[in-house]
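The full complex has more chains than appear here; those shown keep their coordinates.
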Amino acid sequence: MLRDECHWLSEMNKAACVALVTNGIIDRPVGANIAKALCAFEAAMLRNPSARTGDYKLAEPLLINLGGLDMTRLHAGRSRMDLVATNRRLVQRDALLAALRQLNTARASLLKFADLDRRALLPVYTQGRQSAAVPLGHYVGAYLAALEQEATALRDTYAQINQSPLGAGAGATSRFPIDRALLARCLGFEGVVENSLFAIEMSLLGLGARITASVNSGALIVSTLVADIEIQYARTIPWFTVREREGSLTSRSTSMPHKVNPTILNRVRMLASDLIGMGVSYLIKSHNVQHGMPDFKTTEPTKALLAYAGLMTDVSILMDNLDFAADVALAEVNSEYSAAAELADMLQQKAGVALRTGHHFASLIVDHGKLHRLKPADFPYDIAKAIYAEEARTAALEPTDLPLTEREFHQALSSQHMVDSAAGLGGPQAVEVDRMLMALRAALSRDTAWVTDQERAIHAATQMLDRNLLDLIRP
Amino acid sequence: MLRDECHWLSEMNKAACVALVTNGIIDRPVGANIAKALCAFEAAMLRNPSARTGDYKLAEPLLINLGGLDMTRLHAGRSRMDLVATNRRLVQRDALLAALRQLNTARASLLKFADLDRRALLPVYTQGRQSAAVPLGHYVGAYLAALEQEATALRDTYAQINQSPLGAGAGATSRFPIDRALLARCLGFEGVVENSLFAIEMSLLGLGARITASVNSGALIVSTLVADIEIQYARTIPWFTVREREGSLTSRSTSMPHKVNPTILNRVRMLASDLIGMGVSYLIKSHNVQHGMPDFKTTEPTKALLAYAGLMTDVSILMDNLDFAADVALAEVNSEYSAAAELADMLQQKAGVALRTGHHFASLIVDHGKLHRLKPADFPYDIAKAIYAEEARTAALEPTDLPLTEREFHQALSSQHMVDSAAGLGGPQAVEVDRMLMALRAALSRDTAWVTDQERAIHAATQMLDRNLLDLIRP
Amino acid sequence: MLRDECHWLSEMNKAACVALVTNGIIDRPVGANIAKALCAFEAAMLRNPSARTGDYKLAEPLLINLGGLDMTRLHAGRSRMDLVATNRRLVQRDALLAALRQLNTARASLLKFADLDRRALLPVYTQGRQSAAVPLGHYVGAYLAALEQEATALRDTYAQINQSPLGAGAGATSRFPIDRALLARCLGFEGVVENSLFAIEMSLLGLGARITASVNSGALIVSTLVADIEIQYARTIPWFTVREREGSLTSRSTSMPHKVNPTILNRVRMLASDLIGMGVSYLIKSHNVQHGMPDFKTTEPTKALLAYAGLMTDVSILMDNLDFAADVALAEVNSEYSAAAELADMLQQKAGVALRTGHHFASLIVDHGKLHRLKPADFPYDIAKAIYAEEARTAALEPTDLPLTEREFHQALSSQHMVDSAAGLGGPQAVEVDRMLMALRAALSRDTAWVTDQERAIHAATQMLDRNLLDLIRP
């Protein structure tokens, strides 16, 4: 759950109270009165949600009501500028954890989806044409690797967010010797943004750019995944199908009885587009404005993080409700000569035929096969031998007999055999796919634990602050 | 200097030769012949720059010319897909180092500029209005802190670039057991991008997004700096002025004898805009295309890095040729009541007047001063006392005498005094400004050394690869 | 006031009823029953605002409740696809009229602002430096000319919107011979979008692009105006000042007693940025998706039009509350040598001195003046004569006496004199400024009347449709 700006204004007020007393800027008895009023303020805000505000200017009259004019001493050495700068970061911090949590959920759904049929083949593409077949586990693993990298980027962004500008005032601190490191610890920050002008100005710009960029990058990965699903979904019988659930996942047409629209699929793409639009809008808005302007200090990076969390939630739902028809995918795999490269490789490996020669022979096989609409499995061995002999003569190869048995020849044209023979690190062969999925699972566990650790650290700071405030009140 | 795609294609061919022999896929004698032909190829490319190509398809005929059909064995276990994916990263790696080098140069120029007059005051703004005065060293320090963060982002991006996709083939590796880690070491990469589909597809998308985002973030910081300079440059007598140098820095009008246009200033802003446009274009182009498409694999991230290097070069030139008229800036500082906050703070600190009361008194002083076009230094003490007495009565304060002497009152309205009194960490006071500038200088040294370290590591890998290739050739 | 999608769904149902009976597809008695149920539906929607929907799928159950299964005959020959396509245009049509109305209001405010002090001079700039002085009426007139062009673009866009896709069905019409032109007339459309696939698909894409582009163009003009105001607003004493009205126009700082922030000015710029962001987001979302997708059919163009109306409302408020300090502007004008071009022109016109020679002489005057911080009005005539004599000797001019009297020389350096002497069509001289403002005023009247005409035409269609429907019900 996301704590609002009112919550954090309250926490910043408490932190100010503790620090001002600790640093001897206000007396302990005055501090005790302020502390009591702050507790009353917190309670009042909880009772009256419509009054909640993160703007100190709006909150000050109520604070004065509760504790008298002394309450304005809280504002010593600070300004709305550093309050806003700090509040942005505090809410962004929560929002980023929410985004990462949902990204992790989406990764879990992809891992589950990969295990629906880890070894089943499906086509992959280059330049829009089927280039090869790989097992589902390998294909999904590629997206999981991409999302793991997005998680890393979010963690790095978190480290940049989790620094405190509090105490920078309106950019020039003040004559009050407040311990900015103490303020930071009270709010669970890792450190302090030192230069007081940077703290309330340029650092927010850099941060906004970083957050929106991290979010956009994840949206691009998702848009690629959706495009993959969409492109074969246009078939009457696709291999990926969203389960029918009217309203949430799919929608039937009012006029076309045969239409079941994959609503969630299109929604995910549109959400990804919206996110990229948000990122670009941030750039447009922040560009060509001098320091001091509000344009780059808005809540848009926070909104982008929350929209990202929403996108990843929908990705998770999509993957949890996506069926995979292995037979349909295999039929498409088997209708294409995408293992023809294997034929050239076998000729090089088994008979020392130079790659370009083998490749040319394989091309002739493909051209003949396509011309006669033959599937690879049905390609006549005799014709293959005849083509090879001709090619060998042209290339002055000796001997001119095809150096593969009929079985070997048909194996060479089989995508399953090609996958099974793969020998490279990170390849589609079962042992590598299994090893990588295990590593992806471990990385997800690590990232999930990391989120929990951050939440605990914030919680611990909150409790420490409350203890220190109560110490002031107690006689 | 940027090595081109032809250079790196040649290096990848050498690495393939070394690995294929090491891994027993081709015999040593064949390897020796290939190695010789590769040296001849390299020499031919150096002799004939117009023939240079990074496209293996175009290079293959020449390779065959030089070493016969055996040369095509180099292509075993690889494809143009992983060659392109690797080449992109190799060129990006150099381009990023160039970008970081120029960013560091710009930082050095800013440090030099800050030292023109480190203690001289100039206005800073919030919401477009003068909010305070800070010393030049503090103001420039804020931008230096921002650029230091950009340098960190570039270093993180470098770590993501410096991983090898080589050996991933067309996304499914192959039956040849090539050691992908050895290929990576030969090219100076830190590690291997494992999943072979991810290696040639989604990883490039994530990388492009990351690079363009890092570049955009730096452009935004620069655009803010330019906007700052521009906004007061519209004055007939500005405090920042580009030195006149017709052509490179400035340009005289053909029809208006009085006009000296600050060409470089406008150029820097337009270059920053171009960079942001490039980043956004990358997002637009990469969005909504399925895996396998060329759209997100173009050289645009490289171009963005080079444009960034160009931008930072111009920022450096701009700062090296910017004059600062301390008297003009001070005149503007002294014409505004931007130290009025100090008046409230002194009343709280010296006489325990609550902040809101002191702030209200200060507002009345400002309103009176502005109405009568009085500068703060000329504000009559008697009137201040009268206003205070009235305010104290209203607030029921005792005593109603202004608790500041005439000297204290005028000190309180002085920006210089306000800066000197600042007590916060990271504030504008001399001791903090000096400390922070020293730290910024140290960070720049560290970042400069880091670039050199990376260049050395790449150079060492290149030498190691050449040695291994020569070992093959030698009897 | 904007009529919602529910209103227009209801109108489309009525139009379908009228057309189906007119074209003999349903019998008159059935039509009468349907007509009654449609009236009941309209009333029910007015009573229960939370039930209002523009989605036929959600409305159908209620329609069946009210009129039985016969109600579904209304859907003959149509589909949600053409309903949605038509509803988008109907709401866009209203939204565009709202946008144009507010644009016209903003133009009226600018005209009023120009008349605050039509003849008072203020600086204009090229390359960021003062290039000349023009009267306020001329300066504001330039923005008015720009906004007049925006109004023209909106009117052209309206003509593209105001075409009916209704009856296109799901892209292939149907076997029911519905008169699509009749449907169009019932809804106040000017014509029909013929090709049924284009009608529900590509035409929406082109329309969305056109609408968002029209809106972006207006936002750019506004952002330029705001940048103009902002750039001199950074002065302690600016010539444009937003009147203080806490909350709506300005905002006082909580910590800095001297700060009155021009909230509305910054808000207008941020709204303009938001608008451009919306336009770009539409491009991003609509790009690289095949026909049939929902991505380019969303309500975003409508939202952009409404946001544009909001922006123009704020521009109007800003201009209505902007003060112009003619003396401050004039002081800046008089401190710069921006009339120096006039000096060269007078020398050519009065004494036949070639422009380049005169220009060079004027440059020497400016350089001397700036070096000695002399204002143009204070430039010593003797020195001017000496400089001329030297320049004439260099250029071998005869005679070497400055061919201007002291009075003429100082006139030549006066911006007011330069403006008064202007002779070109569309120049800053009073007669042209007055003529152009009159023309701008006339154009605004014309555009205002045009909006009213469109509203009347829509209203007339609505009344005609209601009459036809009632005719069905009456015995």
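As written, the chain order gives the labels A, B and C, with residue 1 at the start of each chain.
Rule of thumb we're sticking to: a contact is a pair of C-beta atoms (placed from the backbone, for glycine too) under 8 Å apart; a residue touches a chain by one contact, two chains touch by 3 or more.
Remember, it's a predicted structure, so these values are computed and weren't measured experimentally.
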item: 3 chains shown - copies of the sequence in the complete complex; value: 4
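Note that in this section only the chains that are shown with their structure count from here on.
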item: Homomeric contact chain A-chain C: same or different residue positions, threshold half; value: same
item: Where chain B and chain C are represented by their mean Cα positions, the distance between them in whole Å; value: 37
item: Chain centre separation in whole Å, for chain B relative to chain A (CA means); value: 25
item: Chain A and chain C: spacing of chain centres that average the CA atoms, whole Å; value: 39
item: Junction residues of chain C, two or more chains touched; value: 234, 253-256, 266, 280, 284, 289
item: Chain C residues within the chain B interface of the complex; value: 125-132, 230-237, 251-263, 265-266, 280, 283-284, 287-289, 332, 335-338, 340-341, 343-344, 359-360, 362-363, 365-366
item: Partner chain A, residues of chain C touching it in the complex; value: 56-57, 60, 75, 78-81, 169-170, 234, 253-256, 266, 269-270, 273-274, 276-278, 280-281, 284-285, 289-290, 293-295, 298
item: Chain A - residues contacting chain B, complex; value: 25, 60, 64, 69-70, 72-73, 75-77, 79, 81, 124-128, 131-134, 138-139, 141-143, 145-146, 149-150, 153, 156, 160, 167-181, 192-199, 201-203, 205-206, 209-210, 213-214, 216-217, 220-221, 223-224, 227-228, 230-231, 269, 272-273, 276, 279-280, 283, 286-294, 296, 341-342, 345-346, 348-349, 354-357, 359, 395, 418-419, 421-428, 436
